[in-house]
Structure formats: C-alpha cells, structure tokens
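What follows is one structure encoded as structure tokens, with my remarks underneath.
Just one protein chain is left out here, and the rest sit where they should.
Entry: chain A
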Amino acid sequence: MEIILSAAIGVLTASGVYLLLRPRTYQVIIGLSLLSYAVNLFIFSMGRLRVNAPPILEPGGVGDLSRYTDPVPQALVLTAIVIGFAMTALFLVVLLASRGFTGTDHVDGREQRSD
C-alpha cells in the first residue's frame, strides 16, 4: 500500500509540475489541480497509513490508541480540499478574463513568434 500511495503522489506531482510549466492557461490550471491532489494525499499520508482504523473514538474504546488512526491530518485535508477548490474556481475566472482580453490562451497574453 505504501508503494502505491507514494507512486500516486509522485506521479501526480510530476505531472502537475510539468503541466504548470506549460504555456497554455488550461494546462496550468490542470497542473495546479493535480498538484493539489498530490498535496492532499501527502497530508493524508503524514498521519501514517492505517487500514480499518476509524479516526473517531467508539463507545467503550477510549484509551486504546492502537485501534485508531490520527484524526488531525484528515481534518487538515478537508480544509485543504475546500480552499484548493475555491482557489481553482477563482483561477478559472481569471483565466477566462485573460482569454477575453487578449484573445489567446497563452499565459503571457500573446503567442511566441516562433512556436
């Protein structure tokens, strides 16, 4: 499970960074989204990976930490997802405004001469 998760984070980050460096605004926004997925998984993994362990106490289970997983990263991920989603939506608006003003989807607002 560790290998699958770390590979997923690695692939998402690498694709995200690659797309972030591309010249089209749409590629940039997809890159940022992939990067934020990778970050969310990464935060989640920082609470250590546990299978079949709930993050909240059950009645009668108080005191036995080995039966539970760390709830804090899950709360952090939730916050990060919400904020990331809002920021992506905002970026989309700026992207459309830029497209409207310049007539191109290049991040610099104009095409390179020898592309």
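Convention: a residue touches a chain if its C-beta (ideal position, glycine included) is under 8 Å from a C-beta of that chain, and two chains touch if they have at least 3 such contacts; residues count from 1.
FYI, contacts and distances are computed from a predicted model.
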Worksheet, complete the sentence: Out of "Cobalt transport protein", "NADH-quinone oxidoreductase subunit N", "Monovalent cation/H+ antiporter subunit D" or "Urea ABC transporter permease subunit UrtC", the chain not pictured bears the UniProt name "Monovalent cation/H+ antiporter subunit D"
Discussion item. For chain A, which positions touch the chain that isn't shown here?
Written reply: 20, 25, 28, 32, 35-36, 38-39, 42-43, 45-48, 72-73, 76, 79-80, 83-84, 86-88, 90-91, 94-95, 97-98, 101-102, 107-109
